[in-house]
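Removed from the display is one protein chain of the complex; every other protein chain stays in position.
Up next, chain A:
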Amino acid sequence: MSRPAPRAGRYRRPLPPIGRYALRVAALAAALGLWQVLTSLDVDLWLRFSQFPTVTDVAHAFADRVSGADYWTDLTDSLTRIVTGFLLAAVLGVAGGVLVARSRLAEDLLGPLLEVVRPIPAIALVPVAILLFPSNEEGIVFITFTAAFFPVLVSTRHSVRALTPVWEEAVLTMGGGRWRILGSVVLPGALPGIFGGLSVGIGVSWICVISAEMISGQYGVGYRTWQDYTIVNYPGVFVGMVTIGVLGWLTSTTVELLGRRLTRWLPRTSYVPGARPTPSRTLAPARPAPAAVRTEQPSGTEEARDEHLV
């Protein structure tokens, strides 16, 4: 997620897990170091870093903010909005996706409506939200919800349609009814696809909750960031951006880990992309034997390792 997959694949074997962590921390540190150098030297080539706050400026601003109450209010406000909107989107998106995929009537009734609303960017619904809802708070949740709803709905619909019919027929001939098929076949079978949609959805939700807060919020990380910009407090803007980055990373990791936990039954090779034995330039010609060994070793250790490295 944070780094291109092929690179991670190539370094996987020579480095133990500690080494990979170190590499990740080092990459982050290098980026920060570059930032510090460019801004403290006021480099002004084509890109202008003279007005840019330095890493230490931002760190000081961050420390100030964290010790104040407003920062935490902003944080909890933004989190409440995104969690509410996202959970609503998850529940209604899955329900809608299953309904449209399983019922021809639902497909005819809802399909055209959904297809027309889907291309509208959620953030373009701000005027609608302002008209519809009594307060900004609900409007922001509505926009967050809309952002995540469509990715969840579409991927649920696709994965429900792609289910093997044999599973359903087997449950039918065991005497299972409609609800049994829904609970024992459709939902668990579509789960890998549903989590694909949830992962996309949580990302889009962040973009929209921050944008909506910038436009119409009171409190919230997006609102604070925009406020800092209007009063030319650039370190404050960066504090906001770092906060958004960390929160987004935490929430999408949560979704990702939950998804892995719930879809542990999937045959391994089709799931974790990093686990693919990619032919590596440095290793393959010189040492063909270890590569063969690697494909045979139990994949459980790799899975355990990967979960901590998302």
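Here is the rule we go by: a residue touches a chain if its C-beta (ideal position, glycine included) is under 8 Å from a C-beta of that chain, and two chains touch if they have at least 3 such contacts; residues count from 1.
Just so it is clear, contacts and distances are computed from a predicted model.
A single chain of the complex does not appear, and UniProt lists its protein name as "ABC transporter ATP-binding protein", one of "Dehydratase", "Cytochrome c biogenesis heme-transporting ATPase CcmA", "Nitric-oxide reductase" or "ABC transporter ATP-binding protein". Among A:59, A:172, A:207 or A:241, only A:172 touches the chain that is left out of the view. The set of chain A residues touching the chain not shown comprises 164, 166-167, 169-176, 180, 184-185, 188-189, 191, 263, 265-267.
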